[in-house]
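One structure follows; several queries about it will come next.
Note that one protein chain is taken out, while the other chains of the complex remain in position.
So that you can tell them apart, the chains are marked A and B in the order they are listed, and the count of residues begins at 1 in each.
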Amino acid sequence: MMSKILKYSFVLAVVFPLVFLLGLSLAQQWQFPEVLPQQWTLQHWGNSLFQQGDILKSLFLSLGLSLSLAGTVSVFAFFMSKHIAYSKHRQLYMRFTLVPYILSPVVLAVIFQYYFTVANLSGNFIGVLIAQLFFALPFGIVIFNNFWNEHLKSIEQLSFTLGASSRQSLLKVILPLSKPAIVLCFFQSFLVSWFEYGLTQFIGLGKVKTLTVMVFSFINEANVFYAALACILLILPPIVLLYMNKKILILAR
Amino acid sequence: MLPVLAGLGYALSYSLGLTGLLSKGITFEYWQKALTSQSLWASFLYSLSIGLVSVFISLCFAVSMALSWNKSIQQGRLSYFIFLPLCFPATVMAFVVLQWLSPSGWFSRIAFELGFIHSLNDFPNVVRDFYGIGIIFCSVLLITPFFTILMSNIYRNENLLHLENLSKTLGASTSETLRRVTLPILFQKSKMTLLLFVIFVMGSYEVPLILGRQYPQMVSVAIVQKIQKFNLNDIPLGFAMSVLYVILVVLVLIVFGKPSRKYLKPHFK
Partner (left out) sequence: MSEAFLRIKQLHKWFGQNQILKNINLDLSDGQTLSLIGASGSGKTTLLKIIAGLENANQGQIYLRENRIDALSPQQRKIIYLYQDALLFPHLSAFENIAFGLRLQKAKHIPAQVNAMLDKLGMQDQGHKMPNQLSGGQKQRIAFGRALVIQPQLLLLDEPFGALDPEIRSHMQKLFKTLVSSQNLSAIFVTHDLKEAIIIGDNIAKIEQGSLIQYDSKKAFYQDDKSGVNDEILFWKHLKNETNED
């Protein structure tokens, strides 16, 4: 009984922030000390989705950025990780992949910044994409690292002896088998980029207005209703992914 | 790796006065300034303590949840709710915490309605406060789900259920088993991952940017602020600080060993 109550209160505590944000995005007037908004409105949603294009533009920009990053990371990580996993210096390489875990992305951005300015990559989409790539690629390589094991190597060799060329082996054996790893890498890279603020702001010079950048500018303007709305847009894709990804993970077994 | 080294090289040379707008030849002035600056060390210590406290509190929650709900975490509907907080970017979580804990925030309104406080100013200062309570609260919300999944994975992988039963057949009581078997194993197996998270919280940027105050400042915020300032003398100082930060983190890793991601990594057959 006690355990049930605890479980329900846990669920409530987890869901509450979502409900709270939703409420905030629907509020028009909410002065202290009212616990609930005094006036409700759909206007913020209507404005941002249909009239003023700012939030909508950010949404598409963020989606474009995160999807491009996820695609790029998945392809690079797939081939680089194979190289690393079968290399003599695997341990050493894997140690390097710790860098983004221990260095905060914004500090990474600070030390990269000079080179991005010189290469004319500051303040534009491509620059932010490349900066995020440096940060997200090691995460992708870590995901694939466990995938390239002795078992898979034997399967690949077996397909060679059965007459498959390297290309055929890749297309008919390795890629189908790596599907769960690729999906996982894609979603994870997507989220890394989707959540990123510091690096994007620093390399993008505030000109690449992703959703997280928008949230900060709304907070700075003390525009809480729009900030809450942008927050909800930020949470939505991860929730969809969570629902799908758990399923995908179960399917992969 | 190469770009990191190149970046570090630039930051180092900037901090030594070799490059940059105010460059006037090699000088240790900025390093001297940085190393003797009280605010810099305050920043590091402050970040470290926030990291340690957040990890410790999260750990307590995570262990209790993992142990009492072990089955439902791995499968069933509860598992979705455990994962749900992972959908919150740090930015959003910090915003939510700000809206809850600030003096005009939701908790303050509830306290007012219940008659605990009589005006905005009565509500205790927990965001942008000296002790970083807001930052800690937010960090705990952010990392507890990771820890819960981590602990529950260890519990399953290390066959803890069998070990617990074994310990009970050897005559240990439930609390003795917890103290002598379960908790030591969980800690032993997770300590390197915990280290990773201490460093992670130390380096966090968005959360202290929203919930922190001017002094003391978390490291990342301090570095960025120095570099973006109009005072050109602060820029080399910021670079010196970022190099120092990298060196310190690497030192910690050399002293304590390699942080482990074993139980957070996906497994493929």
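Couple of notes before you dig in:
The criterion applied here is as follows: a contact is a pair of C-beta atoms (placed from the backbone, for glycine too) under 8 Å apart; a residue touches a chain by one contact, two chains touch by 3 or more.
The structure presented is a predicted model; accordingly, all values stated were derived computationally and were not measured.
Here the chain not displayed is in touch, across the complete complex, with A. Checked against the full complex, the candidates A:35, A:92, A:126 or A:158 give a single residue touching the omitted chain, namely A:158. Counting the whole complex, the residues of subunit A in touch with the unshown chain are 151, 154-155, 157-165, 168, 172-173, 176-177.
The rule is simple: only the chains that are shown with their structure count from here on.
Averaging Cα coordinates per chain places subunit A and subunit B 19 Å apart. Across the complex, subunit B meets subunit A through its residues 1, 3-4, 6-8, 10-11, 14, 19, 65, 68-69, 72, 78-93, 95-96, 98-100, 104, 106, 108-110, 112-113, 120, 196, 199-200, 203-206, 209-210, 219-220, 223-224, 227, 238-239, 242, 245-246, 249, 253, 258-259, 261, 265-269. Contacts from subunit A toward subunit B in the complex involve residues 3, 6-7, 10-11, 14-15, 17, 20-21, 24, 32-35, 95-96, 98-99, 101-108, 110-115, 134, 142-143, 145-147, 149, 151, 180-181, 184, 194-195, 197-198, 202, 212, 215-216, 219, 224, 227-228, 231, 234-235, 238-239, 241-243, 246.
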